[in-house]
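All protein chains of the complex are present and in place, except for one that has been dropped.
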Amino acid sequence: MSAIITLTTDFSLADAYVAAMKGVILGINPEVKLVDICHSIKPQNISQAAFILSTAYKFFPQRTIHVVVVDPGVGTERRAIILRTPLADFVAPDNGVLSYVIQDFYQTPPVEQLQPIELPPELEAVAITNPEFWQSPVSATFHGRDIFAPVAARLSLGSPPTDFGETITSLTVLPLTHPYWVQDDILVGHILHIDNFGNLITNIKSEDLPATKQAITIEVGSHSISGLNRTYEEGKGLLALIGSSGYLEVSLKEGNASTFLNAEVGGKVKIRLGNQ
Amino acid sequence: MSAIITLTTDFSLADAYVAAMKGVILGINPEVKLVDICHSIKPQNISQAAFILSTAYKFFPQRTIHVVVVDPGVGTERRAIILRTPLADFVAPDNGVLSYVIQDFYQTPPVEQLQPIELPPELEAVAITNPEFWQSPVSATFHGRDIFAPVAARLSLGSPPTDFGETITSLTVLPLTHPYWVQDDILVGHILHIDNFGNLITNIKSEDLPATKQAITIEVGSHSISGLNRTYEEGKGLLALIGSSGYLEVSLKEGNASTFLNAEVGGKVKIRLGNQ
Partner (left out) sequence: MSAIITLTTDFSLADAYVAAMKGVILGINPEVKLVDICHSIKPQNISQAAFILSTAYKFFPQRTIHVVVVDPGVGTERRAIILRTPLADFVAPDNGVLSYVIQDFYQTPPVEQLQPIELPPELEAVAITNPEFWQSPVSATFHGRDIFAPVAARLSLGSPPTDFGETITSLTVLPLTHPYWVQDDILVGHILHIDNFGNLITNIKSEDLPATKQAITIEVGSHSISGLNRTYEEGKGLLALIGSSGYLEVSLKEGNASTFLNAEVGGKVKIRLGNQ
């Protein structure tokens, strides 16, 4: 079957860990299409992996299988899971790495701190406990190769999730930050991610901004930006726009905003209603 | 159809931008073969992308589709284009990133500065203006995902270029530097690219050198190299040879010439006829 399996890990491409996973997958389903989403996740940075995955998975065809191996608890009691959504399947540790995927099924932020949440009815989840399809022997330190890869490959051949373990009804999610109004006219958001261009991608989405076309000022550190641009090319210096994933971004024309502003993930970005 | 689509971008693999493009392509043509040419182009470095592409595309099978997304002007009036050559198809912004591809159809340097040039009859070009095949909605900031990817995927299914917009007869090219004689016996060239080994790849091609087997001296900074080697392994210290893309390279045996010479792209390399 010509299914697609994507891989997201913190393994980098400087080792052969990713390749070993691909070898295992191709040994089970030689026809599968393998696509790398990202292997540059910072070691054990679950929230970064969760965000990166969220910016890509919706663009893959229905029933693509996304394997995520950012797994500091490998070999311990943390669960390995399959999550089936109407669009896609996910094979990952149950450590919050699917938080954005799950959150898309909630209207409001589901949790304030790392914890399990009850799944809505559209989502089906299974704890991977049946060793029948694992590599043998299973290492204690590389479940990506020995459990996630062979499970994803079997799943790509059409096995139902329940072949791999028992149905579960709650999954762990990260306490994702959401922008909040501190005054009637000030919205506070945070930087979720800094991309390769140095763009600061915030947790402020276009729907968080006033629907009316009123003037806004974007503040980051001691800098202010008047209003939103449509492209990276208009204007000059610092600019803000709604990026291709729907988040407000701060960018520096022909430069690197992150370096220029000395910005970091988690830093604040404020929206002030009205002109500067 | 089992076509090949290659991707060259400045997105790096640290974000999921490349993966999103692949997801879109596979959603349209599940059978396509995706090959990464390079995603480490320096942000918005059009000339680097143009050079890297030129060293690889000729080695792909006929009718491979090469997508290039180094696109500082995304969302502005710059055109998105399809270029069809006898060998391959290219989908890219019209910003000079196909300059080396186009130049291969000219005997002499076509332009002295960034400008549009009239295409020779072997080349067919189309401005991508028909939104029928684009992602909907189209972002203003990620045409790689929303325009170039779906257009390349449809093209790989056999659609003719004219399905995507109107034929155009001129394209933008960069003012590519060419080596020039400053005296009867001194040829001045420039460093086009520094590769991962630290080799300095110049714009001097073997056909720019005297056809007779006369002695030459290669000068870079305050260093001189006598004659050309055939391999990186002969001799010792600095050496020069005609590399695998036909350009004169300066290399350091068992070392990094770029670091040793503190060389940069754009730096001068001189050929002096006669011995040192």
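For reference, chains read A and B in written order, and residue numbers begin at 1 within each chain.
Quick note on the criterion: a contact is a pair of C-beta atoms (placed from the backbone, for glycine too) under 8 Å apart; a residue touches a chain by one contact, two chains touch by 3 or more.
Remember, it's a predicted structure, so these values are computed and weren't measured experimentally.
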- prompt: Which of A:Ile5, A:Val24, A:Ala80 or A:Val269 sits in contact with the chain that's absent?
  reply: A:Val24
- prompt: Hey, which of B:Pro61, B:Pro131 or B:Pro210 is the one touching the hidden chain?
  reply: B:Pro61
Message: For review purposes, identify every residue of chain A that touches the missing chain, sorted by number.
response: 10-17, 19-24, 26-27, 30-31, 34, 43-44, 72-76, 139-142, 145-146
Field: Residues of chain B in contact with the chain not shown
entry: 2, 4, 6, 13, 33, 35-40, 52-53, 55-57, 59-61, 64, 193, 195-198, 230-234, 241, 243-244, 254, 256
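Everything below uses one rule, namely that only the chains that are shown with their structure count from here on.
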Message: Roughly how far is chain A from chain B, centre to centre by C-alpha average, rounded to an integer in Å?
response: 33
